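The other protein chains are all here in position, but one chain of the complex has been omitted.
Should a chain be cited, it is by its letter among A, B and C, assigned in written order, with residues numbered from 1 in that chain.
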Amino acid sequence: MGLDITWAVDWVRRSAQVISEHRVELITLDREIGDGDHGENMDRGFQAVLPKLDDLAAGSTPGDVLKLVATTLISTVGGAAGPLYGTAYLKAAAAAGSAVSLDGPAIAAILTAARDGVVARGKAETGDKTMIDALTPAVDAADAAAAAGVDAAGVFAAAADAAEAGALATEPLVARKGRASYLGERSAGHRDPGAESSALLLRAAADAAAASAGA
Amino acid sequence: MGLDITWAVDWVRRSAQVISEHRVELITLDREIGDGDHGENMDRGFQAVLPKLDDLAAGSTPGDVLKLVATTLISTVGGAAGPLYGTAYLKAAAAAGSAVSLDGPAIAAILTAARDGVVARGKAETGDKTMIDALTPAVDAADAAAAAGVDAAGVFAAAADAAEAGALATEPLVARKGRASYLGERSAGHRDPGAESSALLLRAAADAAAASAGA
Amino acid sequence: MKKIINDPKRVVDESVAGFGLAHADIVRVEFDPIHVVRADAPISGKVGIVSGGGSGHEPLHAGYVGFGMLDAAVPGAVFTSPTPDPIVAATKAVDGGAGVLHIVKNYTGDVLNFETAADLAAADGIEVRAVITNDDVAVKDSLYTAGRRGVAGTVLVEKIAGAAAERGDSLDAVVAVAERVNANARSMGLALTPCIVPHAGEPSFTLAEDEIEIGIGIHGEPGRERVKLEPADRLVDRLLEPILDDLPYERGERALLFVNGMGGTPQVELYLAYRRAAEVLEERGIQITRSLVGNFITALEMQGMSITLLKLDDEMVELWDAPVQTAALRWGR
Partner (left out) sequence: MKKIINDPKRVVDESVAGFGLAHADIVRVEFDPIHVVRADAPISGKVGIVSGGGSGHEPLHAGYVGFGMLDAAVPGAVFTSPTPDPIVAATKAVDGGAGVLHIVKNYTGDVLNFETAADLAAADGIEVRAVITNDDVAVKDSLYTAGRRGVAGTVLVEKIAGAAAERGDSLDAVVAVAERVNANARSMGLALTPCIVPHAGEPSFTLAEDEIEIGIGIHGEPGRERVKLEPADRLVDRLLEPILDDLPYERGERALLFVNGMGGTPQVELYLAYRRAAEVLEERGIQITRSLVGNFITALEMQGMSITLLKLDDEMVELWDAPVQTAALRWGR
């Protein structure tokens, strides 16, 4: 069963919820190796998306929702995360196209497009201790799951698991991109806040997919 | 036995010593109801007097020493205490005149002149929570002792006792002069730093007098 | 105590030396005894203006030495009035034959030391007059007390009197306008944190995480009242109330609104406070025609602010707008 507009809207609501719940945690992670605003920035962004969901035209697609998230994040988040997540959702929307329902391979393609967009803008490589270190394992896991014929909800579940592992694995890394890079060796021993928020957003997607599959 | 130049020089040395020992205490008292500099100011002043003692001409009198203290305090202490103590020593020097030895009545007269000088400059009254609340009891006790025929050392001892009691008695007072007055009612419950330094200086005088009497 | 200093006893000397090096185009620094004078002092025929007081309030006073403001500043030890010697030296250095004005903040020590210095300078044939600033409404004034403190209003007195002297006013006229500014200025301050005097090494007072001091001065002394931290707008109201009670305004009267930082408060907070003050004054029909926002008279690194309101007349506005070229206040040249 593919993921439709209901799932997309639910994902956004769950995203706003989970980011708000982890606002302080993301601020704390960012305070340790950055400037302490990541949770505040992401929360501001997703709270700004929520009211706009009500204005979605009838017949909107998942791609429309992704586009709405993209433009709202770009115009409300600021910092590094705003343009990077904005690009991610924009590329995801483009990959989603006008499909009304997304199957496993479509989800894998969307995640790939999102990740590639972030890399194109931020020039980070694997191991630089950024959100890429959550997104790339997620893309790889999604690709593998989709290739194995897993359904869309399962693809997101695999992506979320991998993103969480990837976020955790940023802890020992020395940052080479973003503010944490200014700390040099002292950035090791802390989890990257952007990798953590990526994992949270993918878990929200998987939960929304599971709920929609269960419904 | 009267108090001579040896006593005067010894008094100054003991004053410098006792002020230096109580520097932090005077700073703390002043921090509580003033601006935290009284100990530093007095210490700077008396440390500046010390080297000048060596330059005293042969045949100098106690009055010369008092004058030296006055001018040095005026030019090194600053704040309220500088001009007030400066005036006190200046008036004391004038009262001492060119006498080579000071007896009980002379000491009482010197203390009276010093106190009157401070009142004339600072306009404080008894109970305003200032050095006057140490000096006036000291003057009264010195007058009484001198009138009773007590010797110079005894007059200073009486003055020092009274000054200590007076300083202690400033604790419950609400200040009406000096910085402590800005605190209004909140100045009550703290000892006045200037009254405390006055008591210390008079005790040093008494100790020097006792030592010179014993010698 | 965490400070960028070497020896606490050398703080003032070393800092004033740095000040002199950084602003050699505007000032000259003398060290024995220590004072800061305009590079072009004395100016023949111009009233000289000298101010001074304890250090730790920078940019007051050395930061206001220069064209259109002070001719000399005399820095004492931290929070300690200077002694008469450097005041006399500064007075002589700026005497251009038209007399010298001493602008003195109303503290016993400052008043007494400047008095002695004035006597000594007068003995040398210099005509010296003093204006004592006392704009702090936190302090109850009475015949029997030391009276009100001179605080942020002092900066306004120095600017306006300086402009009067610069345009060639007589000593009498400069004294008159300085006194008028002082009489029309009212200030009130609060502190969020204490400060640490270098030689004391410990905070001037302690406050709980949710407490502030209302009615503080500029010497790290506690205020008249300790209250719970409140929103900025309420704090501003607390400062403005006694100011406006003490010197009421008619609707339509003009004022200069001066929000001053105590040294450790970031600008973002000062402008936020300014917004509320402007709002309150507008509600009362008071026209804010001139403004000053920033750290202009401080208590070392203390966090807090003061608000000063100066009732303006045409001449004050003209003199406020006149060119000034000092390290800390500059416009028009």
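Definition applied: a residue touches a chain if its C-beta (ideal position, glycine included) is under 8 Å from a C-beta of that chain, and two chains touch if they have at least 3 such contacts.
Remember, it's a predicted structure, so these values are computed and weren't measured experimentally.
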Chains in view touching the one left out: A, C
Residue numbers in chain C that touch the chain omitted from display: 2-7, 11-12, 14-19, 21-23, 55-56, 58-59, 63, 78, 192-193, 209-210, 212, 229, 231-233, 235, 257, 259, 263-276, 278, 288, 291, 293, 295, 298, 300-301, 303, 305, 325, 330-333
In chain A, positions touching the absent partner: 27, 31-37, 40-41, 44, 74-84, 121-122, 125, 128, 176-179, 181-184, 186
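One rule holds for everything that comes next: only the chains that are shown with their structure count from here on.
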Distance from the mean Cα position of chain C to that of chain A, given in whole angstrom: 55
Averaged-CA centre spacing for the pair chain C and chain B, given as whole angstrom: 33
Distance from chain B to chain A - Cα centre to Cα centre, in angstrom: 76
